[in-house]
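Data block below; observations after.
Apart from one protein chain that is not included, each protein chain of the complex appears where it belongs.
What follows is chain A.
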Amino acid sequence: MNLISVKHVNKYFLQPAKMQVLNDVSFEIEKGKFVAITGKSGSGKSTLLYLLSTMDTAFEGSIRINQEEMQGKSNPWLADFRNHHIGFVFQFHYLLPEFSVLKNVMLPALKLRRYSSSEIEHRANELLKLLGVADQAHKRASLLSGGQQQRVAIARALINEPLIIMGDEPTGNLDSHNAAVVFDLFKKLSAENGQTILMVTHDEDIAKRSDRTIHLTDGKIDEVHLG
């Protein structure tokens, strides 16, 4: 069963001049795979990721995630869908600086309301422990180091047990040690929890070790490696 199904997707940038970024992109991703999206700068790989993230709704073609068509859905519906099924990790750690580490992790779950507040707090603490930053839980997010912040961001992405975890070069801003730690963590998650990992990366090493690589050249799928 395919979790993500992309059919004939075209995407244009209208500013500054009309330009085609994605050209008839089609592929399918199975559940529980670790998929890397690679390509040169400007090849459209980030654009593809943000289309899959459901935040960008201006495209032609069809994107189905978990049997749901993304084309033409309303903003609240998509927001709710993201909240349920998608976790994000960005290159720049992007925690909310005024909130505590714990609150940062809890926010998506508080929005989802699957569990009670105390249950959510317990789960957030467990995740922080798993990622080795439990001792930072009550600090303000802005006081943490880069590596720590990225681990908190991963905890935040995991709190709602999403089907898909998306990363836009999540290791791009980390030193090689931290990058390896984060990568191993993702690998483990996809193996143990059956969560699908979708990651845009420059890192050849990561691409080689993924289950599958989607390589983009000038908005077209160039080759699909099966790992």
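Rule of thumb we're sticking to: contacts are C-beta pairs under 8 Å (C-beta built on N, C-alpha and C of every residue); 3 or more make two chains touch, one makes a residue touch a chain; residues count from 1.
One rule holds for everything that comes next: contacts and distances are computed from a predicted model.
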item: Complex member absent from the view - protein name from UniProt, among "4-azaleucine resistance transporter AzlC", "Rieske 2Fe-2S domain-containing protein", "Heme exporter protein C" or "Lipoprotein-releasing system permease protein"; value: "Lipoprotein-releasing system permease protein"
item: Given A:D56, A:E161 or A:D218, the one touching the chain that is not displayed; value: A:D56
item: Listed residues A:K31, A:H84 or A:H202, member touching the removed chain; value: A:H84
item: On chain A, residues whose C-beta touches the chain left out of the figure; value: 46, 50, 53, 55-56, 75-76, 78-84, 86, 88, 90-92, 94-99, 103, 107-108, 110-113, 156, 168
